[in-house]
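Take a look at this one; I'll ask things after.
One protein chain omitted, others in place.
All chains are identified by letter, namely A, B and C, in their written order; residue positions are counted from 1 within each chain.
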Amino acid sequence: MMKLSRLLQQSRDASRLHALTFQAGISTARQDLTANERIYAPYCVFKGKAALSVEPVPPTFTKLNSGNVRVERRGIMMLTFMPAIGERKYDYEKRQHFALSATEVGSLISLGPKDSSEFFHDPSMLSSNAGQVRKSLSIKPQADGGGYFVSLSVVNNILRTNERFNVPLTAGEFAVLKTACSFALPHIMGWDRLTAKLPKESVGSPSKANRQEPDLEWAK
Amino acid sequence: MMKLSRLLQQSRDASRLHALTFQAGISTARQDLTANERIYAPYCVFKGKAALSVEPVPPTFTKLNSGNVRVERRGIMMLTFMPAIGERKYDYEKRQHFALSATEVGSLISLGPKDSSEFFHDPSMLSSNAGQVRKSLSIKPQADGGGYFVSLSVVNNILRTNERFNVPLTAGEFAVLKTACSFALPHIMGWDRLTAKLPKESVGSPSKANRQEPDLEWAK
Amino acid sequence: MMKLSRLLQQSRDASRLHALTFQAGISTARQDLTANERIYAPYCVFKGKAALSVEPVPPTFTKLNSGNVRVERRGIMMLTFMPAIGERKYDYEKRQHFALSATEVGSLISLGPKDSSEFFHDPSMLSSNAGQVRKSLSIKPQADGGGYFVSLSVVNNILRTNERFNVPLTAGEFAVLKTACSFALPHIMGWDRLTAKLPKESVGSPSKANRQEPDLEWAK
Partner (left out) sequence: MMKLSRLLQQSRDASRLHALTFQAGISTARQDLTANERIYAPYCVFKGKAALSVEPVPPTFTKLNSGNVRVERRGIMMLTFMPAIGERKYDYEKRQHFALSATEVGSLISLGPKDSSEFFHDPSMLSSNAGQVRKSLSIKPQADGGGYFVSLSVVNNILRTNERFNVPLTAGEFAVLKTACSFALPHIMGWDRLTAKLPKESVGSPSKANRQEPDLEWAK
């Protein structure tokens, strides 16, 4: 697949950034997620020392023998950090990912104006390298109210590296993050499939005579 | 239908749980709900003494003679509790359900940080066994703020049993519950059908000359 | 069309009510709204002195000569009140409607825990009967916190009638109303059509060389 090693350069005004190379890079990282056509629409924030890109990754589904469908893998909210290596230049090759689970997204969107939150991931948790790499994501309100500091620390005992990314978010940027994550949460849980898909065939189906709520709660 | 009696064993990290057997079990319980293909995407929380699974059940619709469609049975938010019977083992056979109505979901999502709520159901309410089984669901904030205790008590005078399930939820888990329930509420009410389905044919239809709001309010 | 004059009788547990006759009645009132197939899923609350049913009515659209589509008539949130005329009996013939506009829905969903709101409608405003009928809808918090009183007053100087409907809502019922109205608001405004419908053809269309945001803001 496509290999991108050039550095990103972008205008000061992130809202006008087309971010082609950045998104193409994410595309590369995603291609082992699903073979299907995908849509790239990350929310990107470019700051002095690092850039942050946020994007939901929907769940995958599996068909059961019964014909029904089950979530195979929950969706996540993917955070991608890139260090700045000059004025408005970011090194895509040095990017680091942090994948928020539904519950971690819940923590983020329930943060009060003075609340902090920190998440710890071990990307090698179930492998022989468990404990060798530690990632922690920290979200802290700024002293002057309104904005937040979002920081990612990656300590890698194998490569003997210690990286840190700091992205200050304005109140508006954090509000986008919270609103967009609230919107995305039911989707990464797969609940949009549960509810939106009310098949035609259920309409007009004969009602069962004694189907009552008590049966539902007293199934056994 | 499939009968599952084996115990569930799952990893400490619930977010990675595929939960096949658990979901398959729910599937069994649901098959008398609708004959249609269904999608399983419960939100599951596994704790020391019990596990809790939450999943919306959409409404069913019926076709009227006029060709219009009416909600036949409101959707619900299904809570399923399973007791722990060992380290990270849960007994699916001992599960208990509690089906929240739209109004009960409204109570849940409007809970303030210090509010408690309790719901009482009699699963045999309209039968000769009325009053023999009492279920109560309690939601209480934890003393240290943030999280909540969710407890189900089932007193069965016929079987002379008295079961209790306690699942402490972190602030993040409860935020998922509230956000996902807020998302699901219009869907279990059937309002997503009301609004999303704006048929093509309404576009370009000739407007009625004097159709004014007063007519609407003064229909009789 | 169908004429319903019999009285409604329903069980104490509104959540189990199928409410066929009630909904069929609403259907009658609605048939001059649109000729298309409709879906009935009102949120109904049955109390001691009156019943309240709430249901969104989507906007209608019109095709312009350009081929584009325009909202012809905004949607509304339809409130229907019926007086109780006995224990759990409601008189559908004596129903009264109150149609909330988008802005009135905005007022409702922004009500703080101690806020009140009152809306005044003159259903004959633009006719020769202007001022003869006055409707006012009042929403007031209950003294003990949590719930609200929803009241409709209809003073008709032509018929020399003065009707009043009082429906106390629990905190949970009012939360359903607010959440469902928040969900429905963009739909009755027609914004779900604006955003959800991103036609395939826009994908892959050649981008215009210098299409920049300034052009958008500086169109004239």
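Here is the rule we use: a residue touches a chain if its C-beta (ideal position, glycine included) is under 8 Å from a C-beta of that chain, and two chains touch if they have at least 3 such contacts.
Computed from a predicted model, the values in this text were never measured in an experiment.
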Contact residue for the chain not shown (choose from A:50, A:84 or A:133): A:133
Touch list for chain A against the chain that is not drawn: 13, 15, 18, 20, 23-24, 27, 29, 32-41, 43, 55-63, 69, 72-73, 76, 78, 93, 95-99, 121-127, 133, 135, 170-177, 179-180, 183-184, 187-188, 192-193, 196
Footprint left on chain C by the chain that the document does not show: 59, 61, 64, 66-74, 101-110, 125, 182, 185-186, 189-191, 193-199, 201-205, 207-208, 211-220
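Throughout what follows, only the chains that are shown with their structure count from here on.
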Copies chain B and chain C touch via same or different residues, half shared test: different
Farthest-lying chain, centroid of Cα atoms versus that of chain C: A
Most centrally placed chain, judged by C-alpha centres: B
Separation of mean Cα positions, chain C and chain A [Å, integer]: 36
Approximate Å spacing (C-alpha centroids) for the pair chain B, chain C: 26
Set of chain B residues in contact with two or more other chains: 59, 61, 69, 72-73, 125, 193, 196
